[in-house]
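Report on one structure; see the data block that follows.
Other chains of the complex are left out, but the ones given are in their true place.
Here the chain labels run A and B in written order, and each chain numbers its own residues starting at 1.
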Amino acid sequence: MEFTAQQIAAFLNGTLEGNGEVVVTDVSKIESGLPGTLTFLANPKYTRFVYTTKASVILVNDDFVAERKIENTLIRVPNAYESLALLLNIVQNGYNNKVGIHPQAFVSESAQVGKDVYIGPYAVVSDNAVVADGAKIYPHTFIDSHAQVGENSVLYSGVKLFRNCTVGKNCIIHGNTVIGSDGFGFVQDNAEAYQKIPQVGNVIIEDEVEIGSNCCIDRATMGSTIIRKGVKMDNLVQIAHNVEIGENSAVVAQVGISGSTKIGKYCVLGGQVGLVGHIEIADHVKIGAQAGVNNSIKEEGAILQGSPAFKIRDFQKSQVLLRNLPKLNKEILELRKEIEKLKKGLA
Amino acid sequence: MEFTAQQIAAFLNGTLEGNGEVVVTDVSKIESGLPGTLTFLANPKYTRFVYTTKASVILVNDDFVAERKIENTLIRVPNAYESLALLLNIVQNGYNNKVGIHPQAFVSESAQVGKDVYIGPYAVVSDNAVVADGAKIYPHTFIDSHAQVGENSVLYSGVKLFRNCTVGKNCIIHGNTVIGSDGFGFVQDNAEAYQKIPQVGNVIIEDEVEIGSNCCIDRATMGSTIIRKGVKMDNLVQIAHNVEIGENSAVVAQVGISGSTKIGKYCVLGGQVGLVGHIEIADHVKIGAQAGVNNSIKEEGAILQGSPAFKIRDFQKSQVLLRNLPKLNKEILELRKEIEKLKKGLA
């Protein structure tokens, strides 16, 4: 990004105060703003920083009244926060405007490549793979044979999309995530050695899904591991074979979901949560960080915590009682003493 | 895979019923079978789907008796499940039949490369590295100098096998796993800053080992970090320096094993388990998901759970008592009341 204050004011339909020629190349927080950046004042708690920030340009609300002279350039808009969000989206999109197939990319002759795609240096698009219009395949990304990337999806550097797996439209997959490695399926033979169960299913990622970096989504033994529309997944998440995650659920970092478990819609799984295999979680369920879930949850909207996980109210009660154990212990000792006294009284 | 029903029936020595010309290119579950796929009926619970599945070809047991007309092609075999397993193995092997060194791979002149290997585009095989007969090195995989890959082993895309580390025969290493990064070893100097302890050992992966995606296996400080024959490891597992994992043990996703800890043979470590360093785990030990183990386990076949982990029976007892804490608390209050009454009675 590189704009003059003038250009930004014009774009936002705002009112410029001060030097319109000043150039900004980045965005900053008002309390730590640097010259050459744009910042904003939305929360009145931060008003004092408007007089000290070194940011070159400040977005403020129309009704902002300065108590003393401000050297920085101001742009007045009806809602500074919304204007900022608008600008940030443009900035973010601006970072992702690469187009063209790099001469040092490898694209198989049998691959289908759409219009306006980006395929970076050393990316590999294998036989019979599909890269739809507007998709972006960053350097070192591997699209295996018969894998498909939908329109306008972005696969960042180092993503591995294995054989037959599909990514829908408008998805974002962050660096070094692996989609379609074999599920962890073995049977023990008579000598207790593990024999591999072939994993011949695939992974289906639906539209509008975002997946963090260094995640693992295993292919199904048969059929599909499915990540439904609108799911958002953080970094280092483990999704085993034949798992299904319902629409618009959020999965925080380092969660592990075991084989064939089915998560409902609009669920939230906190960081480092673990779920055993072959269970079902109802819609709108929230599971607290580090919880361990080993049973199906049938109640919609339930909130759970703990390992093993139970309902948050019971969990909190048990936590309080746990902390009270020393008191409980003391109370029992005292009861014992009183009883001994009573016994003597009777004797 | 692409076979006619006829070809599959001939291969399995089965009896064909219906159209032998129909082509299948994939395998599916009977309840969600799609046209162009092969499915199977082994479990009688699924019999009703035989009349509704859209799979083109169904493997059934010889003694299967249809209650009404089936349009799909049937292949009768003595054991439908075993025939399927046979086919799946062929399918899986068919996916992995690549041979040849891609012109856009980099192979050092001093590397030793065997017969019938596959080295994909943008793979790197460094100085003095060894890639034995039949090994498969996928795109973006890095074989560092003096590293060795044994016969018929498969290193999927993005695997990094660092200097001096060795992978045995018939191993499978999934995408983006790192073998031979430095162990986490430091000493604090007088200013409490950490100084690196050189990590000059290596990693030895023995034969028939499978390792998931995005795992980390650190090289030993001196000597070797060792993964013994037949070990199976899921995704996102952390193996620190100088760890040893015994033959035929299974390590589920997101487990972390700290430095110099030694795991016995035929052990199972559940998902997200953590083990401290410098302990030993006996053979056939099973550790439940999310457990934290901070002491050696000397009893063969012990089953542990919890963080800190203790034997599963004690763990379960303590869980029951934990849930009983509110009742216990109430009982103590009542005892107190009774004693007060008794005291009044005595007075």
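Criterion: contacts are C-beta pairs under 8 Å (C-beta built on N, C-alpha and C of every residue); 3 or more make two chains touch, one makes a residue touch a chain.
Because the structure is predicted, anything quoted here is derived from the model rather than measured.
Chemist: Of the full homomeric complex, 2 copies appear; what's the total?
Modeler: 3
In this section, only the chains that are shown with their structure count from here on.
Chemist: How many degrees of rotation map chain A onto its copy chain B on CA atoms, rounded to the nearest 5?
Modeler: The C-alpha superposition of chain A onto chain B needs 120 degrees.
Chemist: Round to the nearest whole Å and give the separation of the Cα centres of chain A and chain B.
Modeler: The separation of the two C-alpha centroids amounts to 25 Å.
Chemist: With touch defined as at the start, can you tell me which chain B residues reach chain A in the complex?
Modeler: Its residues touching chain A are 26-29, 32, 85, 88-89, 91-92, 95, 102, 104, 120-122, 138-140, 156-158, 172, 174-176, 208, 210, 212-214, 230, 232, 234-236, 248, 250, 252-254, 266, 271-272, 289-290, 307, 319, 322-323, 325-326, 328-329, 332, 335-336, 339, 342-343, 346.
Chemist: So in the complex, the part of chain A that touches chain B is made up of which residues?
Modeler: So the residues of chain A in touch with chain B come to 106, 122, 124, 140, 142, 144, 158, 160, 162-164, 176, 178, 181-182, 184, 186, 192-194, 196-201, 214-216, 218, 222-223, 236, 238, 240, 254, 256, 258, 272, 274, 276, 292, 294, 307-308, 314, 317-318, 321-322, 324, 328, 331-332, 335, 338-339, 342, 345-346.
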